[in-house]
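One structure, pasted below without further comment.
Heads up, one of the protein chains got dropped from this complex, but the rest are sitting where they should.
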Amino acid sequence: MTDVKGLTQLGAETRIPASPEEAVLETVPYTRGEGPAAIVRFTCPEFTSLCPMTGQPDFAHIVVDYAPDARLVESKSLKLFLFSFRNHGAFHEDCTLQIGRRIVEATKPLWLRIGGYWYPRGGIPIDVFWQTGTPPEGAWVPETGVAPYRGRG
Amino acid sequence: MTDVKGLTQLGAETRIPASPEEAVLETVPYTRGEGPAAIVRFTCPEFTSLCPMTGQPDFAHIVVDYAPDARLVESKSLKLFLFSFRNHGAFHEDCTLQIGRRIVEATKPLWLRIGGYWYPRGGIPIDVFWQTGTPPEGAWVPETGVAPYRGRG
Amino acid sequence: MTDVKGLTQLGAETRIPASPEEAVLETVPYTRGEGPAAIVRFTCPEFTSLCPMTGQPDFAHIVVDYAPDARLVESKSLKLFLFSFRNHGAFHEDCTLQIGRRIVEATKPLWLRIGGYWYPRGGIPIDVFWQTGTPPEGAWVPETGVAPYRGRG
Amino acid sequence: MTDVKGLTQLGAETRIPASPEEAVLETVPYTRGEGPAAIVRFTCPEFTSLCPMTGQPDFAHIVVDYAPDARLVESKSLKLFLFSFRNHGAFHEDCTLQIGRRIVEATKPLWLRIGGYWYPRGGIPIDVFWQTGTPPEGAWVPETGVAPYRGRG
Amino acid sequence: MTDVKGLTQLGAETRIPASPEEAVLETVPYTRGEGPAAIVRFTCPEFTSLCPMTGQPDFAHIVVDYAPDARLVESKSLKLFLFSFRNHGAFHEDCTLQIGRRIVEATKPLWLRIGGYWYPRGGIPIDVFWQTGTPPEGAWVPETGVAPYRGRG
Amino acid sequence: MTDVKGLTQLGAETRIPASPEEAVLETVPYTRGEGPAAIVRFTCPEFTSLCPMTGQPDFAHIVVDYAPDARLVESKSLKLFLFSFRNHGAFHEDCTLQIGRRIVEATKPLWLRIGGYWYPRGGIPIDVFWQTGTPPEGAWVPETGVAPYRGRG
Amino acid sequence: MTDVKGLTQLGAETRIPASPEEAVLETVPYTRGEGPAAIVRFTCPEFTSLCPMTGQPDFAHIVVDYAPDARLVESKSLKLFLFSFRNHGAFHEDCTLQIGRRIVEATKPLWLRIGGYWYPRGGIPIDVFWQTGTPPEGAWVPETGVAPYRGRG
Amino acid sequence: MTDVKGLTQLGAETRIPASPEEAVLETVPYTRGEGPAAIVRFTCPEFTSLCPMTGQPDFAHIVVDYAPDARLVESKSLKLFLFSFRNHGAFHEDCTLQIGRRIVEATKPLWLRIGGYWYPRGGIPIDVFWQTGTPPEGAWVPETGVAPYRGRG
Amino acid sequence: MTDVKGLTQLGAETRIPASPEEAVLETVPYTRGEGPAAIVRFTCPEFTSLCPMTGQPDFAHIVVDYAPDARLVESKSLKLFLFSFRNHGAFHEDCTLQIGRRIVEATKPLWLRIGGYWYPRGGIPIDVFWQTGTPPEGAWVPETGVAPYRGRG
Partner (left out) sequence: MTDVKGLTQLGAETRIPASPEEAVLETVPYTRGEGPAAIVRFTCPEFTSLCPMTGQPDFAHIVVDYAPDARLVESKSLKLFLFSFRNHGAFHEDCTLQIGRRIVEATKPLWLRIGGYWYPRGGIPIDVFWQTGTPPEGAWVPETGVAPYRGRG
């Protein structure tokens, strides 16, 4: 059974942190066992932040894949961290990389990649893809399979 | 065999008309025959005009269904008419209705409907749907089946 | 067991008729039985004819629905009839209606409809829809469900 | 709890009947309760019979919708009845209607419809649609939603 | 703001009820306002019960549409009610109708319909569709759009 | 050319209103012309509000269809109105109906309908559908075609 | 013919084991023959377990690929093993790895991988991917092709 | 022109062989020409055999890719060979490998792979993938692209 | 601007060549510039030839990818070349390779591949894949993404 002592957010009604800086990414211990690393994927189709130039909302569909080493991200704290961008102004490239780097810092995984698929502004969507290096030897890392943007018709 | 005399654009290399007003919608004779009216559908996934407020391009996927009575639209002149909006400034609602009404005027059909599916601006697409009345009795008028806009993810 | 006497094409290797006029639509007897009319659908994704203006090939996906009364279309003769348009020049509207009317003539059905979904020329496809009237009372006539043309992307 | 006494096939390993005539469609009692009739749908994507002309296998995807009155079809006997066409020669129209009429006979439903979507032979598939009349007043009868045949590409 | 007094399950960690009979469907007050009735849809792709004959699990995708009159279903109590079938043995037809009738009893809606799309057993899935009558005049009730079963390939 | 005098938001950089109450829905004049009413559709795949019970974000895909009479909704003010729900707490049913009723109030259309397709919480999404009455006689109102929720796999 | 002696569950009505520990994974002998290893894939779209924190049901779509060496998994015992998680509480990562490791232990395959695609909780689904190493040289291992989660719209 | 002498089945009405052993896989000569090997793909969505334990029908969608060296499989004899499994009892793994090995034996190809995608029994489908080695150097071997099984909903 | 002198077919109404041998593949000069080779893809969903055994029409969806060196295929002459197979009898394997080799001969590209996806005959489609070698170093060659054949249902 997973060791859950020390978790402060799971099972409690928790408010959205006011900013990504205030959000706390909690973790739980994980034992890798034999064989290549396992890969864990989080999908967040409901990400929203603000445009730093105009103050208008931006929206994205975010996919994170990582290979945990000794710590797992606790999923409720991850959700609150993602929600904390709600009133935060940043460019698409910066938001995406910031999410990836924070999870790296919290869990020190063997490997992580993040894809940010942003909704179009002015008809042209931007996607941002980043990973910490090549995937762990022998691990199975499927495509994210997110459909490309195609306008109308 | 369809009567093609009087057609001036078919088979010749023709330049794009400078405006919808300059474009000429040519027609060919049509005989309805027995039974309910036939329905003819044109699909134009390549429509473009300009925004009257900002001068920036707008894009749409256009579908026209009509029930010809005694005249068919000649398809090359239709294409040139649609291309003539390329440097024309008008709102989505106005463009869509103008196309529908011009084809009505040229062919005096039993019935016509037009759907304009406009590409998103600011993340929110607009669709415009218009028809001249209920379809002719007994005619078969399938759905256009254009997929709804769904953003990303 | 269906009565197949008099059929001349089924089971023999038959050449494509030189024109639609030379093609023979054969039929077999059919007994309607109790209840509303049954609907029979043929789908031909491989129809081809020639453009009467330019002599170049045209292609279409054809769907025929009909409610047989006392005769069924024999399917091999239908196939040969459809293949007979291969070197025949006619406009999209004319081809589609000619196919529909020939099957009506051969089988005298309770009802028939035909949809011709033509491949694009110059970026704008044409669809032609025709039926002999409203479907027979109580019969089940599903949508053809053919996807609309959407260009690229 | 449904009354299952008298069922001879459910729970036993039963061989496929040699022909549709030998197959027995068993039923269980059903109580309609208040409100409009309920609709029950069986889908069989694995139907196979033989062509009566050539002896070669035919394949179909079959959908049956019916509104039970006082008897439900027992699903294992339905499966065996459908499997009994495996070595039976009949035209598409006949097979489809025979299935529909046998279920009508066994359950005396308020209403039934059947769709037979046959695999293409020679590139042209045949679909057969039949129902016993208009659906019961106030009942909900969704489309079967089977995708149309589209060849390749 | 919706009146939430009297709700006993929302916001508390609640165990799954041992049976549908023990589950309590809670409701909140609703005011209809002007115009035709609004339609509310719940989708549960995660329904599971047991087969009464063999004790093995059955699975279904359930869609409920209803037109509330003076009470809304509280969504957490609905979820627990649906989860309470987890160790309950009943035929597909009975489960589906029982869910529909319990929501009718709890909310006394203007109208309700339920679709139960059951996973295949032995290759043949069963769907069950029921509604309390024709939808309220002027209300908008979209199709559920659940894709039909198609086997493999 | 559409009369744009009096518009205060189009072409200017405008901040998100603090609440739906503060947002102003601006309109432009519209002339209906001959024939049945035209239908205009807005799609917003980027709607977000807050849950009134937990303060956590809710997300929805919103589709509005309306038949303008003498006024069109100005699209930038509509976008700002929709964005104003960003920090507003309300139940799904209330949010959806409030949007619909505000557009009715601002444009006094011949007819309007709204569909709110809410993202799942706890695995069960809620959809809300409302319209002001039956669509205007002879108008063309296509399905919204939003895909149903289906979980995973 | 496969050697089936010693199988205790196939052909008998067997109850669901009370826990994964009680479940017995039976195997049958397999001869590899010439050439690279064959790959066998099981897909289980109907997996369900309980959340160890809240006791509520979790759902997953599971795909297992393995390269048998001298033993095949007997499919009915696999099904019962999977069903045995029905009342078992474990995190997503643990469940997925436990299934994979048990099949490895029972069949000592050349290679195995498992993908667990879990239904969303709180809007964010988790997928878990694990394999025992790189696939056997020269074997053909297709993608699982499971569609990514995309919320609504 | 391909050399067709010696073919005994093409152009004749041929009965289904009683078993795979009785079926004869005929071949025609093939000249490879310059450059890497060409790949030929057969798709059979209509494969059926019998379960050796219960005698009930099994169904599969089969895809064969091979790189011919000096002989091509004659397609009619391949079809009859596949149909010969109709009353043959064998496990999924055995059937799939037997088909692959027989084609190897008949054509001595540079390379061959076979995918057997079996319809679900008890809700869990099995796929079998095998190839004779790594594909020929420089050849183009696309994915089969068969969609994964996903149950209902 | 591309050098178009010497082109004889572009801009003129040209008849379909009587055979592939009579068709002339014209080319235009091309300058590669820095970096890896560019890849150009032609898609022809409208290919048709005749079966050399029976004289009946065959249909295919053809995709050609090539890396031009110093000459581009002129697209109108390519279209006429493809249309020239209309009354030409050849096996699927031969037609596909003949198209590929002719383009190689005309343009002497760095690399070329061709995929021929043939419509089913007797329920079993054939695909043919060929390339001149491994793609040029550093070039981007996407999958063709043609959907596999899947029969009905």
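For clarity, chains are labelled A, B, C, D, E, F, G, H and I in written order, and residue numbers in each chain start from 1.
Here is the rule we use: a residue touches a chain if its C-beta (ideal position, glycine included) is under 8 Å from a C-beta of that chain, and two chains touch if they have at least 3 such contacts.
Everything numeric in this text was worked out from a predicted model, so none of it was measured.
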With respect to the chain omitted from the figure, which of C:L50, C:L82 or C:V146 is a touching residue? C:V146
Looking at I:P36, I:P52, I:G89 or I:G122, which residue reaches the missing chain? I:P36
With the missing chain put back, one of I:H61, I:R86 or I:R113 would touch it. Which one? I:H61
Contacts from chain B to the absent chain lie at residues 13, 15-16, 45-46, 48, 54-57, 59, 83, 86-87, 119
Could you pull out which residues of chain I are in touch with the chain that's been left out? 1-2, 4, 10-11, 30, 33, 35-36, 38-46, 61, 63, 68, 72, 75-76, 78-79, 82, 138-147
Which residue numbers on chain A touch the omitted chain? 52-54, 90-91, 93-94, 96-97, 101, 113, 115, 120-134, 143-144, 146-151
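The rule we apply is simple: only the chains that are shown with their structure count from here on.
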Shortest hop count from chain C to chain I along touching chains? 1
Touching both chain B and chain I we find C
Taking the mean of the C-alpha atoms as each chain's centre, how many Å separate chain F from chain I? 48
How many angstrom between the C-alpha centroids of chain F and chain E? 27
So which bits of chain I are touching at least two other chains? 13, 45, 54, 59, 119-123, 125, 146-147, 149-151, 153
